[in-house]
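One structure is given below, represented as structure tokens, and several questions about it will come after.
After this line comes chain A, so read on.
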Amino acid sequence: MSLGNTLKSSIGAKVLMAVTGILLILFVIGHMLGNLQVFLGPEKLNSYAQTLQDLGPLLWVIRIGLLAILLLHIYAAITVVKMSKAARPVDYQQRKDLATSFAARTMLVSGLLLVVFIVFHILHFTVGAIDLAGSTGFETEDGHKDVYSMVVVGFQHMPTTAIYILGMLILCLHLSHGVSSLMQTLGFRNASNASTIDKVGPAFGVFIFVGNVSMPLAAITGIIS
Partner candidate 1 sequence: MAFQLDSKIPEGPLKDKWTEHLFNMKLVNPANKRKFRIIVIGSGLAGGAAAASLGELGYNVDCFCFQDSSRRAHSIAAQGGINAAKNYPNDGDSVRRLFYDTIKGGDYRSREANVYRLAEVANSIIDQCVAQGVPFAREYGGLLDNRSFGGAQVSRTFYARGQTGQQLLIGAYQSLQRQVAKGSVDMHVRTEMLDLVKVDGHAKGIIVRDLVSGEIRRHAADAVLICSGGYGNVFYLSTNAMGSNVTAAMRAFKRGAGFANPCFTQIHPTCIPVSSEHQSKLTLMSESLRNDGRVWVPKKAGDDRAPRDIPEGERDYYLERRYPSFGNLVPRDVASRAAKERCDAGFGVGSTKLAVYLDFSDAINRLGEDVIRARYGNLFQMYEKITAENPYKTPMRIYPAVHYTMGGLWVDYNLQTTVPGLFALGEANFSDHGANRLGASALMQGLADGYFVAPYTVGNYLAEHGCMNADEKVTTDHAAFDEVEKEVRDRLDRLMAIQGERSVDSFHKELGLIMWDNCGMGRTKEGLQKALKEIPKLREEFWKNVRIPGDATSFNPELEKAARVADFLEFGEIMCHDALDREESCGGHFREEHQTAEGEAMRHDDEFAYAAVWEYMGEGKAPEMSKEILEFENVKLTTRSYK
Partner candidate 2 sequence: MKITLHVWRQKDANSQGGMKPYEVDGVSKDMSFLEMLDMLNEQLIVQGKEPIAFDHDCREGICGTCSLMINGVAHGPDGSTTTCQLHMRSFKDGDAIHIEPWRSRAFPVVRDLVVDRSSFDRIIQAGGYISINAGNAQDANNLPIAKHSSDLSMDAAACIGCGACVASCPNGSAMLFVAAKIGHLAHVPQGQPERAKRARNMVAQMDAEGFGACSNHYECEAVCPKDIPVNFISEMNKDFMKASLCGDS
């Protein structure tokens, strides 16, 4: 079977989803750890931001790579959803769920909302096209972007913070199914680790949620300023 056909198969699509999911998760972890430097003070965060800026063309490679991974992730989702919709042309009048979770049932919705959130996030912090709190345009003394001020000012703005907390809730939901699910999909789940694996997803989701939400909360409560 060619790779293309494999990826279009029911299991291939799931594996593509899982593998791109892992890459996106790595990005989410890296992104969070990088940003958590906000707690180490302005210098640390700004120099981290500058390091990223200084990557130059490489930064664009990473960005395009990330976008490609995201698109593949979405493509896999479309494949799965299309197969599944076609598989039951006449729906039940009644069907009860016994085992699945809210997170699993809403993967499609949470995924779509995350796309919206990501677009918002990029327009907000990266491009600066959306600026609800007047947080763009800060510069450090040596004329670089003052990301630290941007973050703090941005998150001191209640509606912005609310949007981010909501976004992270959705991310947490998506990850809580996605992380456990990818382990099953990639063949790691067995009788002895099944219950652990089923808990890893929700735990990881909460971990990312807490980590990411700590920043806006710190800003709004004045822990960082």
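The candidates were selected such that all candidates are chains of the complex that A comes from, given by their letters.
As a convention for this text, contacts are C-beta pairs under 8 Å (C-beta built on N, C-alpha and C of every residue); 3 or more make two chains touch, one makes a residue touch a chain; residues count from 1.
Note that the coordinates shown come from a computational prediction; the quantities given were computed from them, not determined experimentally.
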Touching candidate for chain A, same complex, options 1 or 2: 2
Contact set on chain A toward candidate 2 in their complex: 1, 3, 6, 9-15, 79-80, 83-100, 104-105, 107, 177, 180-181, 183-191, 194
